[in-house]
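With one protein chain held back, the other chains of the complex are shown just where they sit.
Each chain gets a letter, A and B, in the order it is written, and its residues are counted from 1.
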Amino acid sequence: MLLALAPAAVTATSFIAPAKWADLPADKQKILAPLSSEWANLESWRKKKWLEIADRYPKMTRQEQERFQQRMRTWVRLTPEERKAAREKYRNIQKASSEQREAVKQLWSEYETLPDDEKQRLREAAAKSAPGGASGTGKAGQNR
Amino acid sequence: MIQKDFALASASELADFLASVERKAFKQALFAVRNEDDALDIVQDAMFKLSDKYRAKPVTELPLLFQRILQNTIRDHYRRQKVRSAWTTLLSAFSSDDEDADPLESLPTASVSGLGNPQASLEQDQLIAIIERELNRLPPRQREAFLLRYWQDMDIAETAAAMGCSEGSVKTHCSRATHTLAAALKARGVELS
Partner (left out) sequence: MKYENNEAEFAARVCRILDQDVAGIDARVAEKLRHARQRAVARQAELSLATASATGGGHGIFQSLHRHHRGVLATLALLMGAFGMHVWQEHRELETMAEIDMALLSDEVSPGAYLDQGFMAWLDRLSQHEEYLLPE
């Protein structure tokens, strides 16, 4: 999916997002189903953002929608810092060459084959060496 | 005790061999990578690798073995340079910050010619410098073939094995190298005796 950063023609951010999950239109509820339990806890700007996403959701391919559904739940439970960091890195990688993006993909799938205890050791090593202490334990890495 | 004596004898044999080849090996590496520190590293690396294999080899095989190890080590150096720069680019793209990564690849340093031999005349110094410059101007494979075959006294088959190419290629590289060098020297009005 191409990341288009051009300003959207229509934005839905001016309306007030329903505070209660039950007040969401049915079609939005269907798309954002994994968020139902968290919905009340989200800040209003995040609610707006998710509704924005739900608007664009039909444009994604079936495969993209599936991935999206699988990952939503974990994503919304991350700390704000974790999400910010992930977005930054994602943007940087999108700017990189296709070879590098491909490299990230292959390296990640290789990393996933590592035994769990080794991954845990790596995470602990990273947490120790991070200056200022990165927030989050990286458990979101199990996100598929 | 006998074992110890034997070990010491072979250690000094290795030491003698290395002492006889180390300077030339350094120059060889320097022509290839154009950086003194890298060349020293390469020679050290090659010496270690030779010492690892030393026990199994008769001493007459050492010169050729060492040359092959040296060439392989130089090749590894090139490969690492390439890998290093690919990693830098990837990791910097992965960074959370927008800063440029520190460029790691060292560009070939300009001058290769060594400092003058205090005993040599100025003329000799200049001649050395000229030869070095013209050698450095050659395409890498031609230079490699020339130095291995003529300077390191390897025959065509040995050179081909060390370079990983055919014997025909070795002959072509050598012939082109010599022609280019001869023409270059002639153009400068230099005659060799």
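Convention: a residue touches a chain if its C-beta (ideal position, glycine included) is under 8 Å from a C-beta of that chain, and two chains touch if they have at least 3 such contacts.
Nothing here was measured: the structure is a model prediction, and the numbers come from that model.
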| item | value |
| --- | --- |
| Touching residues (missing chain, whole complex) on subunit A | 1-5, 7-8, 11, 13, 45, 48-50, 52-53, 56-57, 60, 64-65, 67-68, 71-72, 74-75, 78, 81-82, 84-91, 93-94, 99, 101-108, 111-112, 114, 119-123, 125-127, 129-132, 134, 136-138, 140-144 |
| Residue ranges of subunit B at the interface with the undisplayed chain | 3-4, 6-8, 10-11, 14-15, 18-19, 22-24, 26-27, 36, 40-41, 43-45, 47-48, 50-52, 54-55, 80, 83-84, 86-88, 90-92, 94-97, 99, 101-104, 113-120, 124, 127-128, 131-132, 146, 149-151, 174-175, 178-179, 181-182, 186, 191-193 |
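The definition used in the following text is that only the chains that are shown with their structure count from here on.
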| item | value |
| --- | --- |
| Inter-centroid spacing, subunit B versus subunit A (mean Cα positions, whole Å) | 51 |
| Contact footprint of subunit B on subunit A as seen in their complex | 85, 88-89, 92-93, 95-97, 100, 103-104 |
| Subunit A contact footprint on subunit B (complex, rising order) | 89-90, 93-98 |
